[in-house]
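In what follows, a single structure is set out as structure tokens and then discussed.
What you see is the complex with one protein chain gone and the rest in place.
Order of writing sets the chain letters: A and B. Residues in each chain are counted from 1.
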Amino acid sequence: MKFAIAVFCAAHAPSSRRALLFARAALAGGHEIVRLFFYQDGVYSASNSVVVPQDEQDIARQWREFVSAHQLDSVVCIAAALRRGVLNEEEAMRYQRSAVNLDAPWELSGLGQLHDAAQAADRLICFGGP
Amino acid sequence: MSTLHVVSHSPFTDSRLDSCLRICGVNDAILLCGDGAYGLNNAALQTKGVKVFVLAEDMQARNLPLPDWADSVDYPGFVQLSLDYDKVNSWL
Partner (left out) sequence: MSKSLLVISRQAPWSGPGAREALDIVLAGGAFDLPIGLPFLDDGVFQLAPHQDAKAVQQKDLGANLQALGLFGIDEVFACHHSLAERGLTTPASAQPLDSAAISQLIDRYDQVITL
């Protein structure tokens, strides 16, 4: 079965970890993830600037590794990202900001990608809040 | 038609579980996860009569006993639940 998974929370939120574990279980169960879409505070889950104490789970890094290992289509909503200061190189240059905190494997795009994924999937599942 | 509602907010500080109980249908189920697991102490949830699931790790972390009117699931179980019901409605 095909899943579209939307993440609305930052890497430090329990629901981001929960989304990641769900995604891993979905693939382990032989299912497909058509897209991961990061919206609202979910854009923070894609930040490459998160620094976590060594004795804590680095969920942002684990997301990055999961997406890369499985070559998943992973989109960060550009409007939500800009508003929250999560920028890739192109946007940092466009808006003359000094920090680039979004890079591969994440792609910046619009809400159309969320709708496109929802249309393609058997199930749309969202994670957010605590 | 059936919906799996997912609630991760504590019912003691937040109204999402109340609203969920108000609008959920007889064939629906509720999965408690995160602080939503504290809903295992919620009398209204028990008497509503819908199927209640709780994510095992959240129950264990909080040392909450599993009442006989609820079932616990792990992540593979969560994935299966999302397919057993026609859609998933997470109360973000």
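Note that in this section contacts are C-beta pairs under 8 Å (C-beta built on N, C-alpha and C of every residue); 3 or more make two chains touch, one makes a residue touch a chain.
No experiment lies behind these values; they were computed from the predicted model shown.
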Candidates A:I5, A:L108 or A:L124 - the one touching the absent chain: A:L124
Hidden partner interface residues of chain A, rising order: 6, 8, 39-40, 79-80, 83, 110-112, 114-115, 118-119, 124, 126, 128
Interface residues of chain B (partner: the chain not displayed): 1, 3, 15, 19, 22-25, 28, 87-92
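We take it that only the chains that are shown with their structure count from here on.
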Distance from the mean Cα position of chain B to that of chain A, given in whole angstrom: 25
Residues of chain A touching chain B in the complex: 1, 3, 8, 14-15, 18, 21-22, 24-26, 28-29, 31, 122-130
Contact set on chain B toward chain A in their complex: 8-10, 33-35, 55, 75-76, 78-80, 82-83, 87-88, 90-92
